[in-house]
Every structure is written in structure tokens, then in C-alpha cells.
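All protein chains but one are shown in place.
Chain lettering (A and B) follows the sequence in which the chains are written, and residue indices restart at 1 in each chain.
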Amino acid sequence: MSVSPPAVEIRHLVKDFKTSFRRQPLRAVDDVSIRIMPGEVYGLIGPNGSGKSTTMKALLGLVAPTSGQCAIFGKDSLKVDSRNEVGFLPENPYFYKHLSGKETLEFYGKLCGIRGSTLKDRVTELLELVDLTDASHRRIGGYSKGMLQRIGLAQALIQRPRLVILDEPTAGVDPIGSREIRDLIFKLREQGITVFLCSHLLEQVQEVCDHVGIIFRGKMVKEGRLEDLIAIEDQTELILKDADPGLIAEIEALIARDAKAELIRSGKPRTTLERLFLRETKRQETQPK
Amino acid sequence: MTQGKRYAALGLAILAAGGLRMPFERQLTDDLQAAGLLPPKLEQRTGEKIGQTFSAVSLGGLRTLVATFLNLRAFTFFTEQRWGEVGDTYELIVDLAPRTRYYWDTGSWHQAYNAASYYLYGSELPPLRRKANWRASILRGREFLERGIRNNPEDPILKHRLGTLLSDPNKIAAFGEPGDAYEAAYEAYIAAAGLENAQGFSKRFALYSLARVPGREKQALVLLKEIEAEGGRLPPTFFGLSYTLRHYEAPARPIMDLIDSTFPSRQAAYETLGSQWHRTRDRFPVFGVAEALAHLENDLKIPPERSVLKQDVPAPMEPDDYFAPKR
Partner (left out) sequence: MNPLPAIAAIPEHAARIAVIAFHAFTQLVRMKVFYFLAFFALILIASNFFNLPQHEGPEAAGVDVLRAIKSWSLGAMTLFSVVLSIVSTALLLPKDVEDRTLYTILAKPVPRLDYLAGKLLGVLLLVFVSLAMMDALMTGILHIRTNMVLADQMTFAEARGWPAEEMEALKTDILAQGPTASLQGAVLSVFLRATIIASLALLISTFSTSTLFTTIIAFLIYFIGHFQADARAAFLSQEAGMSDGILAKSVTLVVALVLPDFQLFNVIDAVIEGQVMPLVLLGKLTLIGLFYVVFYIIASWLIFAKKEF
């Protein structure tokens, strides 16, 4: 089996936006590199305005990079055919209000060149997947936020892409709707679909992603496997089962004898992703420019 | 390519495309003008106000609709006898729809006939003002019709209408010398007769006008003979002119001989020539008519007291007769 290209390959992406005349351009994305292998669920986290959406748009060819390259499964993002393998759900999506849910999916399906009974079957299947079969004949204009998000996800999946890009998939959705979307992402992962999502809701990312990147003021400040990132490097964790208090006292005494080692805490050993995020961003802020 | 360069390329492309289409569009404009589908070039539209032309051009596709509305408005002005406004409205209308005969015809008719009769009978203005307005209205109607003809050179009806206006006994005094007016009327009628789709009687009317131009009697006779040769049904007026023009050409020819060769019967000759004698306002030539009537009365044994020659001939009514101060 040949080595398959990464699902997402972003290399040294820089994106400047012109503000007004003579002023310095605003650098929205500054030398960001991301590589996502097929089957991964990658979460890009960062505060609003940190360059998450711009990175995604560059990956989709909606904006042209100032420098650097983006590719999807080895195909340049600026070329139309790179979009064959990708589905995209924008932040707060609106769809054509005059179409029903079913018509919306049919429209996007036809755009991807799917016709006839294949299209019909795919639409039925997706409506079922996102649990909108009952609302399929209602106009999108009357959909709730959560329904819009779900139809948006279905739309992104219409041509069976191997990569799905989700921009703030749960923004403005109530907790129940949020959980439904999370479950859908799990289903995608089970099917082996690569997911690239961005969010500022950290617990959610922690729940679904196996890889994360933290982006702040356009720069990638931390990236890697979630497991690795949230492990605390100068600490070691022992997870004991059925240890009696005597054993624990013995261990504690052993530690006390060591000159260097120190017992910080026993109990829950992990930091949260949130703490990690705050730590990394604070460090970035205090650094002199 | 940066977006700035793309805009520059767009600008260049627009200019290049403009240069590319220019000769083609210019040729097409010429073709369309030749086919009468576009109005002639701006510099040829003499005397038309540029402001009106502006609105007319930019209303592309809506012009006849606006003309229809203005025509309704003109009708209101007409019923309210606001002649100046009627005239101005028609100026606008023909600017919008210069190819519609109806508007030229109607606009002229409102001035030369309706407004003129209003100043003749209806107005409360002092006589001199009424006369001046009467004359101005008729001349405006004539000028309007002439412009209509210039805009529609292939239309026989407008030319015929101009002939009718110029030879109208009730209007002729407005045009100055009657002979000149009849000559102009002849020109209009004969131009109409020369066009396709001309009405059959235009040529005959040309003859009637030419016969009334002093000094053109010989040409009138040539025209008369031409019409005769074409055949067809001819009215009494024609026979009356036939007699008088032939008599003018050969005064020595025996009167009764000429009558018999011209009219279907002597009774008809008497009636026709009698009425010709009395229609002084029409200013038909009467060469040899008095002699003919005398011969015919003798021949038809008409008692002297019933002789047409004894009846009062009404003097031609001149505008001044109407504009005399009211008692």
C-alpha cells in the first residue's frame, strides 16, 4: 500500500488583509502549518479573531494565501478539484430559505454531479443520519439553529467526502443540539472520515478530538496529540487500582525521602484542556513583541 | 496576479472590447437609421430642443407608452380649449413617436382647425388679437404638418393633409397670397400622389390646386389630360375645370362644341358650371364660364329670372369679415 497523502496539509500559511490605505496590512494568519492524517479528528482552538476561520477558508480556496500552501489529499486548495473530497460547514450557516431541507440537499448533491436515484438515496440516508426526515419538506426559513447546523452537516457530507471541515459547529446551539452534533462527529470518526473542526468551546474539542492545535493571534502556539498535550511533562502519574491506604502511605514516605521528587497532589491527575489553553495563551501575551 | 492588477486588466479589457465593437455598432446604427428603425442623427434633427431629445432617447422602449399618456393629456387640454398647451404637448408627443402619422396629423389639426375656429368664433379677445391668434394657429398647424412630412417622407396621407390645409378656402387668407398657397398645395398633393400607397384622388386634388395658380393654367391642362387618360370615374368639378382650362387654351373654339365634348349632358354642364360660378370662395378659374352659362340658358330655355347669372354671387369671405368688431 502506497503512502496516502495527508488529508490536510497546510504549510507556512501566511495571510494578510488590507485594512485601509497606507496602514500596515493586518496579518490574520502567521506561518501556520497543520498536517492532518486520514482518519484523524483535529480541533483547532483559539479565541474569536485568532485566524481559525481564515485558515479554514484558505484550505477551501475561499481566500488566497499571501504565502504558503494548502492542500487537501495532496491537491492544491486553489484548484477546483481539491473540493471533490471535502465537505464544509461554515460558521452560523444560512441556506436558501426558499428551499426545503430535502431540496437543499438535492441542490448541493447536483452541484457535486450526483444525479437520479443515487442522489435520492443519498439524500434520504443523510436526512436520516441528521434526524431531519420529518422536517425534510419544510422550508429552511423555519428551521431552528440546531436544525440548520444539522442540515449544514448533511450538506457537507453529500458527496461522501473523506474530509469534513466544521467551523464552530456548535456555535449558538443549545446543549442538547450541541450533544447531537457531537454524536454526529463521533459517527463520522467511526466511518473513518477525517474531521477538521475549529471551536472556542474547549470541553467540546477535548471530548471529540484526538489532535488539537492552539492558534492565537494568527500563530500556532501548540500542536499535537491531545493525550500528549495535556500530559504534564515534569510530572508522573501512577494510577493504582485497589491500593490500600497503607500502600499509599508507603509510597508517600518513599517520595518524601527523595531529595528532588515532590508529591503535588493525589487524586485527579490531569489538567484540563482549558487550563492548558489559558496557560499557553498567557505565555504568548507576556512575551515581548 | 494581484487583485489590483486584475482591475487594471478589467479596465483594459473594457476599453479593448469598446474599440472592437465600435465599428460594428456604428455600422448597425447606420443600417437601422436607413431602415427607419432609429431616428436620424442628432445634427439632422434641426430645430428640435435638445432637452426633449434627451428624454426621448433615454426612454427607450417606453416612448410610445408615454406618448399615449400625453395624447390623453392633450385631449383634456383640447376639451378645455387650452390651445397653447395642446400644441406644446404634441411637440413632446412627436418627439417621442415621430413615426406615428396620427400624432402629426392630430397635432396639426388641433392647431390649424380647432384652435383657428376657436379664435374665429369662440374667443372673447379683441378682434385684432383674435385675428393674429387665428393666423398664428393656422401657421403653427402648417409648420407642424411640414415637420411631420420631413420625418415621414414616405407617408402620402400627411402630404395630402398639407394640400388640404393649404387649399382650404377658410384658411387660405392666413397664408398670404392665395396663388402661392395653391401652388404649395399642388406640390404637396402631387408629392403624395407619387408615393406608394397613395390615395387615388391625391392627383386630382393636385390638379384642382394647380388650376387655381394664376399663370399655371397650361400645366394644369397637361395634368388634367393625364388624369383623363388614366380613366376611371370623375366628379363634376373635374368636368368644370376641363371646360374652363380648355377654353383658356383655345378661346376661339365654339362654346357649345366644347360643352358637348366635355360634359355628359347639357343639363349637367349647366349645373356644374353654375355652381362653379357661385363658388367664388374656392377661387376656381372661370374662363368662359359666363359665356357657357349664357349659351346653355339659351339652349335649355331657362327663364331669365331664374338665371344663375342673375343671382347674387356671394363675395369671398375674408378673415376681416369675421374679425370685424362685434356690434
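Note that contacts are C-beta pairs under 8 Å (C-beta built on N, C-alpha and C of every residue); 3 or more make two chains touch, one makes a residue touch a chain.
None of the values given here were measured: they were computed from a predicted structure.
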Among the chains presented, those that the missing one touches: A, B
Options A:37, A:112 or A:231, residue touching the unrepresented chain: A:112
Residue of B:19, B:215 or B:303 in touch with the missing chain, whole complex considered: B:19
Touch criterion as defined above, residue of B:9, B:222 or B:294 at the omitted chain: B:9
For chain A, residues in touch with the removed chain: 57, 60-64, 80-81, 83-84, 86-96, 98-99, 107-108, 110-113, 152, 155-156, 159, 165
Positions on chain B where the hidden chain makes contact: 1, 3, 6-7, 9-10, 13-15, 17-19, 21-22, 24-26, 28-29, 31-32, 35-39, 41-42, 54, 57-58, 60-68, 71-72, 75, 78, 96-97, 99-100, 102, 105-106, 109-110, 197, 199-200
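Operating definition for what follows: only the chains that are shown with their structure count from here on.
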Intercentroid distance (Cα basis), chain B paired with chain A, Å: 87
